[in-house]
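This structure is in structure tokens; I'll ask about it shortly.
One protein chain is absent from this view; the other protein chains keep their places.
Right after this comes chain A.
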Amino acid sequence: MSSQKFSVYLTQLAEALRDEKGPELAYLLKPTSEHGKALVKDFRGNISRHSLSYYEGSLESPWDEIAIQYVLVVNSCARKRAVEAFKEECTLVSLFLRFFANNTGWTLPALFSILRDLRDLAFDVTASHGQEGTANMEEAARIISKAFSHCVIDRQSPIQESRRWGVYYVVGLILKCYFKVKRISLSKNILRAIDANPDIPPLSQYPRSHQVTYRYYIGMLSFLNEDFAKAEQELTLAFYNCHIDAHSNQERILTYLIPLRMFRGHLPSRELLQRFPVLEDLYTPFITAIRTGDIRSYDATLDRFERRLVDLNLWLTLDRARELCIRGLFRRVWIAAEKSTRVPVSMFHAALSIAIEDIPEEEAECLVANMIYKGFMRGYISHEKQMVVLAKTEPFPRLADRPAPFALLQ
């Protein structure tokens, strides 16, 4: 059996390889492209590894096998066999890596493209096969990790043509896989491998799309591991380097960056929130409550959004940010007391009782002590006199001036 179209395809592959055209190669290997569908049609249903073995040797190895493998992938996709398509793409990627390992960075566009396809096909299985899909996603991550190793170990290519320029994009894909199936603890090995390789160029020298994706995932990992200071740094850099037209990515970054910034006393400006109406709806009630010390409204908002916040892993963080609101309330007590340096505990107690509910006076005293301990208030409590003695200057330092704003969150 033979196919006119397949012969043309082989020629196109050979040309792309000869001229070292990475993007062209990427295009030729895309399972969803029109030329792929046309190829499959041209074989008139007669597609199997066996029947295609006729073409072995038609291109320099491994490209004859890759070309055959490509037809098998497209065929599985066309027949909507998700599991099979994923398995065939795994083979295609493994074959490609044999070639990749001996070539320079011109091949990176093709690598990125087939790894993306691999991940997307694994995702299709996850969507239709549940638990089995999770295993496939981990398999995809394992194969992509091999590609990562081939990028890192490039010692021959001149630096500007190095495969090392693929490192961060590939790591971004691996992290995406782990996040998708909620196996983020698996990320550790790959991140350790980056740290262990001083030959990898600094992140800032990579294309911005690589930087931003990588920083987003590092920021999210730090957030989930409760390393909030690092999370805030990485997400800040991710946000500021993100393309402003990549609106949903910016929104995603800000979803986590806004609460982290709140702890630093940085509230998003109206201008910023207006660009992201979804975040404006979510965060405005919290921010208003923090500004005015309105604990009742803060609690009501926390309650109203509870399910969504839990889904986003944000509930605990916003529950902790309630302290910022209590600070606001206590500050208002001090203002009502005409900024006196001596405010009776009973005043704080009264304020809490009006704002939330009647609580024992000892509890109010305990909350004041806690606020002082955490640096939200400066002063001390005279327990015998039930008096809060506040510092003469800045008894309520600006939140932005608190050193180590994330230190006492646990």
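Quick notes on this structure:
We take it that contacts are C-beta pairs under 8 Å (C-beta built on N, C-alpha and C of every residue); 3 or more make two chains touch, one makes a residue touch a chain; residues count from 1.
Please note the rule applied: contacts and distances are computed from a predicted model.
The listed options are "Dolichol-phosphate mannosyltransferase subunit 1", "Protein preY, mitochondrial", "Translocon-associated protein subunit beta" or "26S proteasome complex subunit SEM1", and the UniProt record of the chain not shown names that protein "26S proteasome complex subunit SEM1". For the chain missing from the display, the contacting residue among A:P62, A:G265 or A:G375 is A:G265, taking the whole complex into account.
Remark: the omitted chain is touched by one listed residue; of A:F43, A:F239 or A:F406 this is A:F239. Annotation: of A:A350, A:C366 or A:L409, A:A350 touches the absent chain (contact as defined above).
In the full complex, chain A touches the omitted chain through residues 116, 176, 179-180, 207-210, 212-213, 216-217, 233, 236-237, 239-246, 248-252, 255, 261, 264-269, 271-272, 277-278, 281-282, 291-292, 294, 304-305, 307-308, 312, 331-333, 335-337, 344, 346-347, 350-351, 354-355, 384-387, 396, 398-400.
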